[in-house]
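Only a single protein chain was left out; the remaining protein chains are all shown in position.
Order of writing sets the labels: A and B. Residues in every chain begin at 1.
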Amino acid sequence: MPIAPIPDAQVPALPPAIELVGIDKRFGGVHANRDIHLTVDKGSIHGIVGENGAGKSTLMSILYGFYQADHGRILVDGREVRIRSSADAIGLGIGMVHQQFMLVETFTVLENVILGAEGAPRLAAAESRARGLIERLARDYGLTVDPDRIVGELSVGEQQRVEILKALFRGAETLILDEPTAVLTPAEADHLFRILRRLQAEGKTVVIITHKLREIMAVTDTVSVMRRGEVVATWPTAATTVERIAEAMVGRRVLLHVPKASSVPGRTLLAVEGLDVRDGRGARLVEGVTFDVRAGEIVGIAGVAGNGQSELLETIAGIRRPSAGSIRLGAEAIGGLDPAAIRALGLAHVPEDRHRMGLVLALEAWENVMLGYQDDPAYQAGVLIDGRAVRAAATDRFRGYDVRPPDIRLRTGLFSGGNQQKIVIGREMERDPDVLLVGQPTRGVDIGAIEFIHRRLIALRDRGKAILLVSAELDEIRSLADRVLCMCGGRIVGECRPETPEADIGLMMAGVAA
Amino acid sequence: MSGSRGELPPLVDYLVVPAVNLTLAFLVSGLVVLAIGENPLAAVRIMLSGALGYAEGVGYTLYYTTNFIFTGLAVAVAFHAGLFNIGAEGQATMAGLGVAVVCLAFDGAPWWLVLPFAVAAAALFGAGWAFVPGWAQARRGSHIVITTIMFNFIAATVMVYLLVNVLGKPGAMNPETRTFAEATRLPPIRDMLLPLGFDVGTSPLNPSFFLACLAALLVWLLIWHSRLGYEMRVFGFNPTAAVYAGIDPARVVMIAMMISGALAGLLAVNEVMGVQNRLLLEFVGGAGFVGIAVALMGRAHPLGIVLAAFLFGVLYQGGAELSFERPKISRDMVVVIQGLVILFAGALEHLARPPLVRLFRRTRLAAEA
Partner (left out) sequence: MEFVESAALVLGSAVRLSVPLLLACLAGLWSERSGVVDIGLEGKMLAAAFAAGAAAAVTGSAWLGLLAAILTAIAFSLVHGFASISQRGNQIVSGVAINFVAAGLTALLGQAWFAQGGRTPPVQGDARFQPIDLPGEVAARAAGGFGRLWSEVVSGHNILVYLAFLAVPVTWYALGRTRFGLRLRAVGENPHAVDTAGISVAGLRYAAVVIAGLLCGLAGTYLAIAQSAGFIRDMTAGKGFIALAALVFAKWRPVPAMLTCLLFGLLDAVAIRLQGTPLPVVGPVPVQVFQALPYVLTVVLLAGFIGRAIPPRASGVPYTKDR
């Protein structure tokens, strides 16, 4: 793309705020970004969408100086630049709001805002300057936060505002937001969008990375779609549709539906009543939740991440203690029992995060096959573990669930995400539980494995088991569940059929309508 | 303990990497010897012949090895549960008290009768002293490293108090108990082998060496073949997964610390019942800290620990000979080497890894091409 000097006579078109030319980045064997060309116009809100692992965050990290591209050029305001560190990016007027906030929780808002941009060696001057600016920004953009509060005590939405303040205090002209709404309530997200539009009105450029299509449609001017490290499409948002974007993200028509017969629910296997869960500080995470799951049905819980679904699963599994309410597994009251006791009563649990909870990556794969079932008499030989029996079970699971490579001695961390998930699912399903809790069964799993896992879940249902499914993918819930519960702010705000249009479920998830 | 495994073949990971680290530590040690005007190669020769060149030297080497197996296993067991027990020194010190009380109570009884009680007392006292830091970490969230360090000092003060005011032999110059009767002491292995026609020379080596080897075997079974060991490893690698799996973290922390303390405590059987034959101050002599070096070098595997303990046994015995032959190289040289081994095999363990990984990737690519 040749950049010829523009003759004065022509229309003085502003150079783009950001231009990426042929950006390429590999991590070992992973080709994270392939020959990316991307132009972000000045004063626009530009969305970048793509599935997890499509390379969005890598691309933005390159722009922010966290990584260096192997090839390619970056132009800011039409000038070619080299960005070797965050300091370079900040110097060029690029600010970033990370998905996990980069805040010092023990510091005040003020201290966080000035960190790294203090000016003089003594703090006093910077503090009064920042105080003035925070007041002005609060007025201009609705970015209200008390500068003297300790950041750790703020709500997530307020913390995000502090991150934006940080960027603006450093004179950011272009603001990159990485999955900004993943942890926000719908009201907070709307507040954020209003702030972004005000920023845009002031002439700032905004780049927003997300995998939520609703947001793209709601707030952006332009949308770029990334798939497997490449930018596959860029459209003006007004000229495209959710379906086209979704198709570009996935590369074919969205998620095929695994055929399933309509469910024949039997007796109630899991009954939750008036369940309350609080965190260590006493804040309510789950509030007054009541529902049941019957034999032969899959109940899906839809909701924006962070609205109590994870805590609900963990409480039923015994990892958290309920602060009020009852949980019954068949005839047994299991509220407050420990995970081992609950498992022994016939409940299995595929946790949301296999790395953090479902597997021990440093162990050999066969050792993970007994995780949670280490007390099983079948795995004991006297006082020792019957390694041969466990390995036989592992070989069996690996075959049954098509885990590749079929090497049970391999360190678990060396399997791909999809195969790790098959190890977890195989372990939990083969115990033939009455009730199965499943969190994010296909997160970070390739398409082929998704289909396999979905078939298995439906087969388990058809054997008359009860399944409680939590997923961030509405599509997944709609294709698997027989009934859908919507969670928002720790409460169940509504129940609907899976055939309910996505938009209506979305409204319910946002706590707007029932 | 480290994350970036898997890029190297296991054999390289478990043999070449430690060997490279050890070599680096020895190279720096050699520089130190050069700096004080001695010949490092000559020093190595003296050390090796002093430690392995004759029966008595071997006996001494194995006697040191015994101590280091116990403390190395102690540190390693805690490692597997993700805990850093710096308190083996204090745990062994308190165990000495247990052994001494048993031996004094049964004074005059034959050693084989007293031994089981002495072993039990050593394990019990060591476990008890380790239990408090374990409990404080599990139930009160205190940092086990700081607490175990503090407990080392508290153990030392308690020992001074007891030996000066309570157990001390009246009229003795040094604070120590009276010596146990001949029959109650663990016999030197020499005495046991002489009737069979073997003469292994005069050394403090006694049957607790076999106890150490047995302990290594039991630890191997514990860590890799028992449910408790499995639970410890799961917790050590991923505490969240442990909770998911229905493992009680507090229980694992406390039990792991108690086993660790018990193993450290067994050192007292060797020292108090087998060598000193009385309780005296500082009989542990830093072996608790050597255990850290041994566990790191042995990569927390019992076989590795036995080998590493033997290496340190050679260093200690060889170092003693060396300081005798070359007074300029005092026994403190061994402490320096020990520190360097901890530095290179522990804190700097990643130093050699990236070049090795590169080397292997290149050779593999070359082989594939």
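Everything that follows uses one rule, which is that a residue touches a chain if its C-beta (ideal position, glycine included) is under 8 Å from a C-beta of that chain, and two chains touch if they have at least 3 such contacts.
Given the structure is predicted, the values throughout are model-derived calculations rather than measurements.
S.K.: Touching the left-out chain: which of A:14, A:30 or A:104?
M.R.: Considering all chains, including the one not shown, the answer is A:104.
S.K.: For the full complex, which residue in A:21, A:81 or A:115 touches the chain that was left out?
M.R.: Reading the full complex, the residue touching the unseen chain is A:115.
S.K.: For the chain not shown, which residue from B:16, B:32 or B:109 touches it across the whole complex?
M.R.: Considering all chains, including the one not shown, the answer is B:32.
S.K.: Go through subunit B and note every residue touching the omitted chain.
M.R.: 1, 32, 35-37, 84, 86, 132-133, 136, 140-143, 145-147, 149-151, 153-154, 157-158, 160-161, 165, 289, 292-293, 296, 327-330, 332-340, 342-343, 346-351
S.K.: Since one chain has been left out of the picture, which residues of subunit A touch it in the full complex?
M.R.: Residues 64-66, 85-91, 96, 98, 100, 102-107, 111-112, 114-124, 126, 166 of subunit A touch the chain absent from view.
The rule is short, and it goes like this: only the chains that are shown with their structure count from here on.
S.K.: Taking the mean of the CA coordinates per chain, how far is subunit A from subunit B in Å?
M.R.: The mean C-alpha positions of subunit A and subunit B differ by 46 Å.
S.K.: For subunit A, which residues are in contact with subunit B within the complex?
M.R.: Touch list, subunit A to subunit B: 317-319, 338-341, 343, 349, 351, 356-363, 367, 370-372, 374-375, 380, 383-385, 387, 411, 413-414.
S.K.: Under the definition above, what is the set of subunit B residues touching subunit A in their complex?
M.R.: For this pair, the touching residues of subunit B are 3, 5-6, 221, 225-227, 230-231, 233-234, 237-238, 240-241, 243-248.
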